[in-house]
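Of the protein chains in this complex, one is absent; all others appear in place.
Up next is chain A:
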Amino acid sequence: MIDTTTPPTAGPKTRGSGRRIYRPNTRHIPVLATLALLIVMYSVGVYNYDGFGDTQVILNVFVDNAFLLVVAVGMTFVILTGGIDLSVGAVIALTTTVAATLLAAGWPPGVVLPLVLLIGTVIGLGMGSIIHFFKVEPFIATLAGMFLARGLSLLINRNSIPITDDFWTRMAQMRFRFDQGVFISLNVVIALIVVLIAALVLAWTRFGRNVYAIGGNADSALLMGLPVGRTRIAVYTLSGFCASLGGVLYSFYTSSGYSLHGQGLELDAIAAVVIGGVLLTGGSGYVLGTLLGVLVLGLIQTIITFQGDLNSWWTRIVVGILLFAFIVLQRLVTRKAR
């Protein structure tokens, strides 16, 4: 059941076309390719390493990457519109730093939690507004957002701050146990809920469809009378929210706030989205693909850990190779579709 790592989010992932598919739709090929890759990787792991087949191993991939999954979901929305958000890693750092500082100062968690979520959301809203109203390239606007958030968190505190707050510790230690003693953390549950909501929103709401329409052809979307500006701003706001939620999960996961957390994480998120089959030019892809992409990244790390004698930087190399492969695959698929 668990080894294919397909969560129950599969339902509404297609455009809701409901068409009985006998031949894979060209739009599904990248997702299917990722799924196949995942199965191959898992099989290779199980075949080569003792104990790789334990259910807990695969669950740990979820546990260790839950925060990345949440960030990648936000990134999926952005990339579907044809944009990009480079600020997410820095927003994570800011979120954890602010949360840890305020908790250390004795603020109640009931205030800190909504506040840090709001910070990321507002940063996203600001970047989205700049992108829309001043016609600034998303790359530039979010690069500025990245410097801003990282700089702010360094300004607050340059050192790692431990979090000892009761609520935070309880959240971090909460486990959902199944029989045979396997478990997942609260982070995983939150991340999967986020994936589920995102999948539903993309497939079943006007907002979700507008996201696809803008990615397909923004000029046409405008002429068709769609709220292009509003949608675009909303997408960056959403990504900002997901980044700060990811930051909260990260602070659960590490029990600390640090201004250097999440360095390069934006690139991991983008990589996961692309490997998951979302077209970088926008308009095509699914949240389910993003989930698979995150799992691929997680599984690479797991395999390298099990191998034991490999440098952990091999993760980066493999991710790089996969990125190339998937971008070429997308190119081929879209070219065939024309």
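Heads up, the rule we're going with is that a contact is a pair of C-beta atoms (placed from the backbone, for glycine too) under 8 Å apart; a residue touches a chain by one contact, two chains touch by 3 or more; residues count from 1.
Please note the rule applied: contacts and distances are computed from a predicted model.
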Would you kindly match the missing chain to its UniProt protein name, picking from "Deoxyribose-phosphate aldolase", "RNHCP domain-containing protein", "Sugar ABC transporter ATP-binding protein" or "Dihydroorotate dehydrogenase"? "Sugar ABC transporter ATP-binding protein"
Among A:Leu223, A:Leu310 or A:Leu332, which residue is in contact with the omitted chain in the full complex? A:Leu223
Using the document's definition of touch, tell me which of A:Tyr212, A:Tyr236 or A:Tyr258 contacts the absent chain. A:Tyr212
Over the whole complex, note the residues of chain A touching the chain we left out. 15-19, 27, 204-206, 209-210, 212-213, 215-217, 219-227, 283-284, 337-338
